[in-house]
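Please find one structure pasted underneath; my questions will follow.
Removed from the display is one protein chain of the complex; every other protein chain stays in position.
Order as written gives the chain letters A and B; numbering starts at 1 within each chain.
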Amino acid sequence: MNDMSPTREERVEKLKGLGSSRKRVEDARFTQGKGNYVDDVKLPGMLHGDFVRSPYAHARVKSINIDAAMALPGVIAVLTAKDLEPLSLHWMPTLAGDKQMVLADGKVLFQGQEVAFVVAEDRYIAADACELVEVDYEELPVIVDPFEALESDTVLREDLEAGADGAHGPRKHHNHIFLWEEGEKEATEQVIDSAEVVAEEMVYYHRTHPCPLETCGSVASMDKVNGKLTLWGTFQAPHVVRTVASLLSGIEEHNIRVISPDIGGGFGNKVGVYPGYVCSIVASIVTGQPVKWIEDRMDNLMATAFARDYWMKGKISATKEGKITGLHCHVTADHGAFDACADPTKFPAGFFHICTGSYDIPVAYVGVDGVYTNKAPGGVAYRCSFRVTEAAYFIERMIEVLAMELNMDAAELRRINFIKKDQFPYQSALGWEFDSGDYHTAWDKALDAVDYAGLRKEQEERVAAFKRGETRKLLGIGLTHFTEIVGAGPVKNCDILGMGMFDSCEIRIHPTGSAVARLGTISQGQGHATTFAQILASETGIPADSITIEEGDTDTAPYGLGTYGSRSTPVAGAATAMAGRKIRAKAQMIAAYLLEVHDNDLEWDVDRFVVKGAPERFKTMAEIAYAAYNQAIPGVEPGLEAVSYYDPPNMTYPFGAYVCVMEIDVDTGEHEIRQFYALDDCGTRINPMVIEGQVHGGLTEALAIAMGQEIAYDKLGNVKTGTLMDFFLPTAWETPNYTTDFTETPSPHHPIGAKGVGESPNVGGVPAFSNAVHDAFRAFGLRQSHMPHDHWRIWKTANDLGLHG
Amino acid sequence: MIPPAFEYHRPQDVASAVQILAEQGDEARCLAGGHSLIPMMKLRMAAVEHLVDLQDIAEMQGITTESGTIRIGAMVTQHELITSDALASAAPIIREAALQIADPQVRYMGTVGGNVANGDPGNDMPGLMQALDATFHLHGPDGARDVAAREFFEAAYMTAREDEEILTAITFAPHAKGYAYEKQKRKIGDYATAAAAVLIEKDGMVAGNATVAMTNLSDTPVFSEAAGAALTGTSCDAHAMKAAIDAMLNDIDPTEDNRGPVEFKRHVAGVILSRAISRAWDRA
Partner (left out) sequence: MSKMHIKLTVNGKEEELLAEPRELLIYVLRERLNLTGPHVGCETSHCGACTVEMNGKSVKSCTVLAAQANGAEITTIEGLGTPDELHVLQKMFKEHHGLQCGYCTPGMITRAHRLLQENPNPSEEEVRFGMAGNLCRCTGYQNIVKSIMAAAAEMNSAKEAAE
């Protein structure tokens, strides 16, 4: 007892705490095919549900005849809006203060909309029966363009009272949802009107979709004997789903158990509540049997939540020397048929007003008009924090356009406008308090790493060679310096359906010194079971390998708001650290008793409390844990448990500097990523291996979005990109290798200084890829061409610039 | 996505398969690798009452390269095309093209017969077979007959094959020394935005016989006789190249889709053809 070995270094090593590239504990299951995803749930007597969906984007539903379907052996029920109406479940509230049809109530408003729900003994019969449901439609005029929607006489949402306010204030037209504004409009306009240099551009961030490899689904099981409903599903926010399910169904919340099993990727797609979830619950209540609903890939791309679709009209002003003086932005936001954006309630355009980016801009204004069209509802944060990708893309495009206007190098323009290190905490013109940053250091490191000057020289030579007819390839250097805003958020202004956006952690230390911790968030593949154990290891001195992390079961985990907006580490991670500190505080009292000293005479050292000045006298956390259960300590309750609900005082502001070097074939529109350098600063780094993996993945999603991925509609509202043939997900062949790098600027307000990283590479990656395309054509005068930069669009850009002779 | 129900047949020889087709008429479809048909059935865009699985028919298997003729059984998979050394030496353009089809898993299942008999203008083998001047061997209730690849394709999904006939094998002669299969696509697994098969036989210092066929640029593959003719007798220089491209552009009729508008496809068709000609000429 109390010998001095192992050494301090060995003890630190053994913890696998903060900073350790600990291998993932999840992988043993996943690599052996023993994951447990929602479609793996199999219950006795389980039925299968499937949807009859609208082939039309806008039509009146005149009649639905279910007789033939019901006559098919094995069909148990066919639900329509009429069946749901007595339960008041034919419509449901959206996260954005609007409401959405669960099943078509009189009309359909987008292609793929849910019309009837067939319940059958197996998935084969359900699919057959869907074909037998006869729906009589009367086609109505279709609007797929938000600008046209605001001019059109066609009323899309007949259910909304004309002239009445919406959830976010007055509606100026029957297809208008809200106008949301931030900043100083008049002051900004004044600055821009009198500025030396102004750049103006329309920047479109096209409609796309998170498209996780696993689609959405649920299994509802109503136990009529005990009155308990169990719901398994692809939920990025299981606790909120429980609350919503209770409010909608009238079943008391303690009688509902929601379980998010393993999630096969979410990326925002699994934040919302979908008609399939509601219908599986109703069908289970009606039939008394478990009902499974798993959407197919076309359903997923057509009907569950899309992302982006923002038309951003910008004006940016500067002095002749390039000091930015003001930023003005008006967005026309296409929300589709229902406003089902997944944003904190008070932010109908999310955190779009982070769009001043990494720059010290004295005055700014943002106005966002939300608009209804005949497209699928949604507007989720696809690997981003609430419209932050749109904001980052907007400002990083505007900077490039301004650099052209000023005839200035875009890297230099950024440098002279960065918020300086000593300005943090920095108050942005649009109301945010940036917690910490050191942009210049990151920027210089990035530019040095890629030999920026050398690249520019090479590019110049390439342009000359191109003009001489010696090559048909151009070289693009895509720059981005992004600032994110993640970790929503402070309960005083962030809520979802009234639930404050705190998160939680509950820890139990077992007598023999191992532990279980349950969190209110849920992993969608990021490896929480690995990394949250590392936070606790550093806080409590219990090795990460001896800590089990559990999430996703609302009967056992404390309430939390879930995983999206890179909030798990900033919020749940903070809760975990704080709960660990509570454990340590109690442990200190126990150690003091055991060592017969005053609390204040002890200091914490890796995995133990040591008597100050007497390093040979200590109690390890394992010893303390045992004592907590077997000794009667005066004034201290037995056991060693803690719970923390963490309400973050502020968001966190991760940032990064990315450089993409791209070759573009002017004749075919093909591209090749020659180099991609990504420097991320996510504050304190919990697990470098996991961070690097997040960056690789996020960059690849960014590559997809920038270079080809879109949800496209024709004029009749037909989805043109409903399978993975046409919806671009790059394979290993189209994906480059990335070089990752970092600086580390801790968040001053987060308990361990961590900021979150999962979404940074998507937020910063898209402008880096897109700017590379634009930059390749800069010498030929290109200011703006809209994403996705697929072959034909790049070709068209070249063609419009007269580069095809 | 679930296919509708059907009766399943797995005949052991061509005669039995033909008999099923003859009995069931247009309610029957042949199943080769299934990687075109099964997705269509799952999307409920193809209704099939009787599915005739050809996997057990030995006479439709195998690659032979004897006595100046290459014979490929219709059930030979793309994977087998790629891994056949005999084929690689007798007709290397086949491997070059097959490697550009779909992805590894699909190539293990997808067959050359399915690829041509389906009549999908997006498939790569039809144009290639036209360039090779291949012969398709069909078996029907009235016996066997041969149809030239260049005569086989009538419109999208419409071919010279009758409903009760089966395409059992493909034959062609070893091809010219100069060859290239060039394809632009959006990603692995995609059909061509434009693809070109080019074969050039060198005659002294100039091109002798040259053939050109294009893929996914019309409702059928396009064998452009004029494009080939424009190369013959030339050194495939810029002038000849331009003449060949102009001739080819007269023969194609692309339509707009997610890969791009017509104007773009025509441009890319020209670029792809010029690259294929250059590569074939270098090898000739």
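FYI, a contact is a pair of C-beta atoms (placed from the backbone, for glycine too) under 8 Å apart; a residue touches a chain by one contact, two chains touch by 3 or more.
Here the structure is a predicted model, which means the values were calculated and not measured.
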Tell me the shown chains the invisible chain touches, ordered by label. A, B
Identified contact with the non-displayed chain, of B:Met109, B:Val206 or B:Val262: B:Met109
Among A:Ser88, A:Thr556 or A:Thr731, which one touches the chain that has been omitted from the display? A:Thr731
Per the touch definition above, residue among B:Glu7, B:Glu23 or B:Asp146 touching the missing chain: B:Glu7
Could I get the residues of chain B that touch the absent chain, sorted low to high? 1-8, 10, 31, 34-35, 38-39, 41-43, 51, 53, 55, 79, 102-106, 108-109, 188-189
Which residues does chain A use to touch the chain missing from this display? 23-24, 26-37, 39-40, 42, 123-124, 211-215, 262-265, 267, 294, 296-297, 524-527, 689-690, 692-693, 696-701, 723-725, 729, 731-733, 735, 737-738
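Here, only the chains that are shown with their structure count from here on.
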Please tell me the distance, in whole Å, between the geometric centres of chain A and chain B computed from their C-alpha atoms. 44
Chain B touches which residues of chain A in the complex? 123-124, 127-128, 131, 296-298, 667-670, 708, 712, 720-721, 724-726, 728, 730-731, 733-734, 790-792, 795-796, 799, 804
Help me check something: in the complex, which residues belonging to chain B touch chain A? 1-2, 4-5, 43-44, 103, 184, 186-191, 193, 258-261, 263-264, 267-268, 271-272
